[in-house]
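Every protein chain but one is kept in place in this view of the complex.
Chains: A and B, in written order; residue numbering restarts at 1 for each.
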Amino acid sequence: MASADKQRAAVLGTGQTHHRSKRPDVSIAGLCREAVDRALADAGLELADIDAVVVGKAPDLFEGVMMPELYLADALGAVGKPLLRVHTAGSVGGATGVVATSLVQAGRHRRVLAVAFEKQSESNAMWALSIMPPFSMPLLAGAGGYFAPHVRAYIRRSGAPTHVGALVAVKDRRNGALNPYAHLRQPDITLESVQASPMLWDPVRYDETCPSSDGACAVVIGDQAAAEASSRPVAWIRATSMRTEPTMFAGKDHVNPRAGADAGKALWAAAGIASPIDEIDVAEIYVPFSWFEPMWLENLGFAEEGKGWQLTEAGETAIGGRIPVNPSGGVLCSNPIGASGLLRFAESAMQVMGTAGEHQVAGAKTALGHAYGGGSQYFSMWVVADTPD
Amino acid sequence: MTVPLNQSLDQPPSPPLSAPLNISFDYTRSLGPVLSQFMTGLAERRILGSRSADGRVYVPPAEYDPVTFAPPAELVQVGPAGTVVTWSWQPEPREGQPLDRPFAWALIRLDGADTAMLHAVDAGAKALMRAGLRVTPRWADAPAGRINDLVCFDPARDDAGDAASAAAAGAAPVPALSDQPVTMITTPILLHYQHTASAEESRYLRALGQGKIVGQRCPSCDKVYVPPRGACPTCGVPTTTDVELPDSGIVTTFCVVNVPFQGQRVPAPYVAASVLLDGADIAFQHLILGCEPDQVRMGMRVRAVWKPPAEWGTTAENISHFEPTGEPDAPYESYAHHL
Partner (left out) sequence: MPEAAVIAFAEAPNLRRTDGTTNGVEMLVPIFREVFEQTGLTKSDIGFWCSGSSDYLAGRAFSFVSAVDAIGAFPPVMESHVEMDGAFALYEAWVKVLTGEAEIALAYGFGKSSAGDLRRVLALQLDPYVVAPLWPDSVSIAALQARLGLDENLWTKRAMAEVAVRSRAAAVSNARAQPASDELEVEELLSEPYVADPLHAHDCAPITDGAAVVVIAAADRARELCERPAWITGFEHRIDSGSLGARDLTRAPSATAAGVAAGAAAAGATVDVAELHAPFTHQELILRAALGLPDSVRISPSGGALAGNPMFAAGLARIGHAARQVMSGSASRALGHATSGPALQQNLVCVVEAH
């Protein structure tokens, strides 16, 4: 079947919760509905208008509910409809967006609701992530301890000055202060305060790490007819891509993973983008530890290998810079793990729909949403724009 | 029919190693507005249902009902008596179930409800159970605001059930929440597993028990993996050849851990490093001791420090940590491709 048969798809609306370390005011269903109801309102639609639902979330052990889409069928308005639940580790939010888009592009459905969530406060992420089966080597550190050695390797490889990570933290946390939904909102954070924060896993400091959040995100994706019928701005999905490589293998490049680079190249090719730095107006990139901003800028081809840090250092990734990255505050501000990837996709759509409020990048027409997960293993991303082609 | 084990030619077949894996957590669940009312009601020995916009009364309350998908219009009191709609028998109660003697599971439609709720009926004998049986709730001595406040249901004494329900009749709307609404429940979840190591992993672990480190070579790409994998991750084929490795190598990269990590007996700060053994093609993470953390370098040569042999088991923990050997560092180019 030729690609020319692929239907157009567009984001009709987005919604998210107020992300917090704990949301004691809602049940798991209530958390999801908060995001869903906002997305439907944004799209000018109701649950009855939705043809299919795709749910994404990270390990079931986080909430202690096995296959929660079963319990959530009623809350998500999915009774009598198709419902899928995807799980691709931390990138799952992105995969949710990609699968929902594919359903529309394949001509299966007119309007699909994508929902991703995590209610981490039901347990805690550290416990769930540190369950080691018998015979394993004992875990030495939390998630940051896994990535920190690779950050060190990036610094060594690129020669980046050591304050670059802190610059990312300052930018993202200040951006979060412009985002009413963000978990961490720190308008007064400075380079000095970040560098004075405790060193957790040298070279990664406390203020350079993502929080653990309860939160949800929802995106309504429609076909061309639905997009054209909408009286609100839409974000046309120009292309999506997904790539996987093993978490660990001999010769793996942990700093510039091939799967991420391949996914990026496939995405730009499908979207007809020759030079990302020139043609992408804003990027929502999955940065859970500050140094991943320069690393992913290189991985995605915004900068040559070894030079991503120069964009950060020069202030080009701030709102108003050459390539604003994470104007929403990104994962460094809000990290409901299952939802974080979809938040990147949703925020990129909000930028081209012009609905990002105080963290809007002026004149944004083409945006990137990006997610990764596992041990730099799963990558999913999309390009959205204010016109179909 | 047995699954053939992947065996190295010079070793007699042994069963793979296995060990129990128990996971346990006391999940803390916030209830949200609807379930909070329900659980508060239970703490007050009342059972509430939700009335949806179409008039149907759901018990337990439906936060979002399956027809309109909307939150309920109001909560109403139901029961306390009800009727068994269907039942099954539990001859040997299992962990965590409501009763520890044989009992019936049942779907029970409480008076005033349009749907049935799942619970246990302490019928005493299977012969006493039937669809249509009238039942009344048995409450816990100290209700705390959770579904287990209903210990179970009992077959109703002839008049007790109907009178109680008549008193609560008409599915009346409930008075306002008490002063101290229940907003959270705690649900302990304990699960038991028997974890089995792969055949390759078992050989590696048994070798560790003899003080040796054994990796595995992929027949397709020739790379040596340690610890072993079920299949070579790049080729997808079993890594069948054992390769004994020295217990020395280099640090490719590392971080200094300052946060105390659960179960970690070594006090912070300590170095967690990627250690690439001589002859291996992939690094694994291990602890570096024997020097100050700020003296650890990328490329530093290290050797394993084993625990006393009397303490060895079939586990990677036989190696306590790695320490610097004092030899010259490996040049960056020699390990750059492992980063």
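We adopt the following convention: contacts are C-beta pairs under 8 Å (C-beta built on N, C-alpha and C of every residue); 3 or more make two chains touch, one makes a residue touch a chain.
Just so it is clear, the model here is predicted, and its values are computed rather than measured.
> Specify the residue from the set A:Gly13, A:Gly64 or A:Gly341 that touches the hidden chain.
A:Gly64
> Can you tell me which of B:His119, B:Arg217 or B:Arg301 touches the chain that was removed from the display?
Residue touching the chain left out of view: B:His119.
> Just name the one of B:Ser88, B:Gln210, B:Gln295 or B:Ser334 that touches the chain not displayed here.
Reading the full complex, the residue touching the unseen chain is B:Ser88.
> In the complete complex, the non-displayed chain touches which residues of chain B?
Residues of chain B in touch with the missing chain: 1-3, 5-6, 15-16, 21, 23, 27, 29, 31, 35, 38-39, 58-60, 62, 65-66, 85-91, 94-98, 105-107, 109, 115-120, 126, 131, 146-148, 185, 187, 189, 191-199, 201, 229-238.
> Even though one chain is hidden, which residues of chain A still touch it in the full complex?
Interface residues of chain A facing the absent chain: 1-6, 27-28, 58-74, 78-89, 95, 98-99, 102-103, 105-108, 128-129, 131-133, 241-247, 249, 258-259, 262-263, 374, 377-378.
To be clear about the criterion, only the chains that are shown with their structure count from here on.
> Take the average of all CA coordinates in chain A, do the same for chain B, and state the distance between these two points in whole angstrom.
From the centre of chain A to the centre of chain B is 26 Å.
> Okay, in this complex, where on chain B does chain A touch?
Answer in residue numbers: 17-21, 23, 25, 27-35, 62-67, 69, 183-184, 187, 189, 195, 197, 201, 205, 221, 223-225, 227, 232-234, 252-259, 261-264, 269-270, 272-274, 281-282, 284-287, 293, 298, 314-317, 332, 336-339.
> What part of chain A is in contact with chain B in the complex they form?
22-30, 33, 47, 61, 63-64, 73-77, 79, 121-123, 126-127, 130-131, 133-142, 144-146, 148-153, 156-157, 198-204, 246-255
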